[in-house]
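Here the structure is laid out as structure tokens; the discussion comes afterwards.
The other protein chains are all here in position, but one chain of the complex has been omitted.
Chain naming follows the written order as A and B, and within any one chain the residues start at number 1.
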Amino acid sequence: MAVEARFLGPSRPQTLATILAVSGGEGTGDPQRLFKGVASLSSATLGDVSFCESRSYAKALAESRAGLILVTADLASHVPSSALVVVCASASLAFGQVAALFHPPRRPAGTIHPSAVIHPDALIGEGTEIGPMAVIEAGAQIGRDCMIGPFALVGAEVVVGDGCTLHNHCSVHHAVLGKGVVLHAGARIGQEGFGFAMDAQGRFVTAPQLGSVILGDGVEVGANSCVDRGSLGDTVLGPGTRLDNLVQVGHNVRTGRGCVLVAQVGISGSTNLGDYVSLGGQAGVSGHLHIGSKARIAAQAGVIKNVPPGFEMMGSPATPKLDAMRATLALQRLGAASRRPSKPDAD
Amino acid sequence: MAVEARFLGPSRPQTLATILAVSGGEGTGDPQRLFKGVASLSSATLGDVSFCESRSYAKALAESRAGLILVTADLASHVPSSALVVVCASASLAFGQVAALFHPPRRPAGTIHPSAVIHPDALIGEGTEIGPMAVIEAGAQIGRDCMIGPFALVGAEVVVGDGCTLHNHCSVHHAVLGKGVVLHAGARIGQEGFGFAMDAQGRFVTAPQLGSVILGDGVEVGANSCVDRGSLGDTVLGPGTRLDNLVQVGHNVRTGRGCVLVAQVGISGSTNLGDYVSLGGQAGVSGHLHIGSKARIAAQAGVIKNVPPGFEMMGSPATPKLDAMRATLALQRLGAASRRPSKPDAD
Partner (left out) sequence: MAVEARFLGPSRPQTLATILAVSGGEGTGDPQRLFKGVASLSSATLGDVSFCESRSYAKALAESRAGLILVTADLASHVPSSALVVVCASASLAFGQVAALFHPPRRPAGTIHPSAVIHPDALIGEGTEIGPMAVIEAGAQIGRDCMIGPFALVGAEVVVGDGCTLHNHCSVHHAVLGKGVVLHAGARIGQEGFGFAMDAQGRFVTAPQLGSVILGDGVEVGANSCVDRGSLGDTVLGPGTRLDNLVQVGHNVRTGRGCVLVAQVGISGSTNLGDYVSLGGQAGVSGHLHIGSKARIAAQAGVIKNVPPGFEMMGSPATPKLDAMRATLALQRLGAASRRPSKPDAD
């Protein structure tokens, strides 16, 4: 299916020369040849740029009618002769860079919608666009060239760096955001964490949550995800860290740079992640743990112990990946061996 | 407990004749006998219609004081003599149909609240109601007889079919909605998916997310659930597909018709579901998989391989249900056999 022109508007044609320059790829052809758009392998036509980053799409690659295909070197020989081959270090990276030429992201318009409620003490940087029904509270400081979407809430004294995008319905309190931070729709930043103690009468007493949230440059938080503020001290997401949708980050969690938390991950309070830690979808990490840099936690894993740097963990409770795979295999054998039980299994 | 009249308003009394006609059930009695409302087995009185759809409620059925009870044939003999028995093919379906007689859903009023912000280029169909603080952006097309709730956002160029309900605080971008679609509070449709690649300097570069979302007729999306738009091509939910609350659907996912995703399910990018696939609560499916029609995935299962049509899968990683049950049983036996370990287990 071709790119949905209804939402994107017309694409901006690009020359081969520009495509090669931006992608850093290598290919041969008329530098002035124009391409009109980008498309997937199966929907592209001769005027389109496409890409293939995995052998598992080799069939679609071989059958593609795209005019130019970005690939890594190992896939170059599979590109059909109708297409110009451009070899890149990373086809998906190159495609992203090239696609942004055809469909540059919308720039902030520098306008403030009359329905927005902006406290007179708030500071709004030059070029920043504020959408309908946004609320900016007292003392908030928003940098230059930001986009603040409809129904976004920037709480009192919050600091938003230059070039941030706060999508619709998100809310930010008690937080300092670096440059280029993106909060997707409905993200919740800086609310009270889950902290309380039981008194002598068996009632829960809320502990004041006195800390804040610090989001490093380029942090992205997915739709409807939650990052609680610190109880004492701060909750910190390091530069470039990306959270998918519906992720939960508890109070006082700290991550290094470039961590990746896939959808529905949960990190309990006071846990520390190093740099470039990745967590698969629905994985959970208990509180007060240390997860070493470049550790990789599989989807649905449940981490209840510290994880050394670089370890791959799997299962609930999580163990090193190879152990988890062996245990799973052993269990499946054991189950198979019990196929003729003395009493029949229910179904 | 009786139905909460505070929120529903008075119920509209119905005759036995109407109840039989609408439910398609069979029962004997004065066709003009009036019933005043609906209630659960335990709270119903002689003027109420109730229902029982499962033997596990046989005791409540036998003790009920309801005036009319909708049941399947196998439960008819358990209905107390004080109640009129109406036998239906599906008691829960019949009860839903009958309950809607007593408490018809509110119809759109055709009014537009003065606080709503509607772009002059947007098209709003006849009979459509737009609530306070809604925002409708440029080029949006909303069909007839829709209800757009408070704080709902309909993004630029979005198409909403006739008879849709967009509840409060939901947001829709880059999307085309069929007829009778329901988005519950805080649902997020059409935001950017989780797509990026790492550049040579170790920084993540966002891949433009150029696709859109297509929701078929009658699709329902639960509160605070998220459906990302396609990266290239579209994310598609087939007609009648229903998502419960807090569900995550990644970019380029496609489902057939009538799929059911229970709360907190997550589907990773580019996975395809056939028709009438069901996923239990908190189940997860990896990306780029095919799940065959009528497959049933158990709660908390983790699917990492393609699933043939009609298969029932269970466990993490998911295996066919019978295998998973055998493995679980074998494991429990193994654990029990280790009850006197050489060193005591911690607790």
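To be clear about the criterion, contacts are C-beta pairs under 8 Å (C-beta built on N, C-alpha and C of every residue); 3 or more make two chains touch, one makes a residue touch a chain.
Remember, predicted model here, so these are calculated numbers, not experimental data.
Undergrad: Touching the absent chain in the whole complex: find that residue among B:Thr128, B:Gln209, B:Asn224 or B:Asn252.
TA: With B:Thr128, B:Gln209, B:Asn224 or B:Asn252 as choices, the missing chain is touched by B:Asn224.
Undergrad: Among A:Asn224, A:Thr241 or A:Ser278, which residue is in touch with the absent chain?
TA: Selected residue, touching the omitted chain: A:Asn224.
Undergrad: Which candidate, B:Gln14, B:Ser268 or B:Gln282, sits in contact with the chain we can't see?
TA: Counting the whole complex, the residue in contact with the absent chain is B:Gln282.
Undergrad: So one chain is hidden, and I want to know which residue out of B:Pro13, B:Pro80 or B:Pro132 touches that hidden chain in the complete assembly.
TA: B:Pro132
Undergrad: If the hidden chain were put back, which residues of chain B would touch it?
TA: 1, 3-4, 6-8, 38-40, 43, 56, 89-90, 92-93, 95-97, 99-100, 103, 105, 113, 115, 131-133, 150-151, 167-169, 184-186, 218, 220, 222-224, 240, 242, 244-246, 258, 262-264, 276, 281-282, 299-300, 316, 328, 331-332, 334-339, 341, 345-347
Undergrad: In the full complex, which residues of chain A touch the absent chain?
TA: Looking at chain A, the ones touching the missing chain are residues 117, 133, 135, 151, 153, 156-157, 169, 171, 173-174, 176, 186, 188, 191-192, 194-200, 202-208, 210-212, 224, 226, 228, 232-234, 246, 248, 250, 264, 266, 268, 282, 284, 286, 288, 300, 302, 304, 316-317, 319, 321-331, 334.
Please note the rule applied: only the chains that are shown with their structure count from here on.
Undergrad: So, what's the distance in Å between the C-alpha centres of chain B and chain A?
TA: 26
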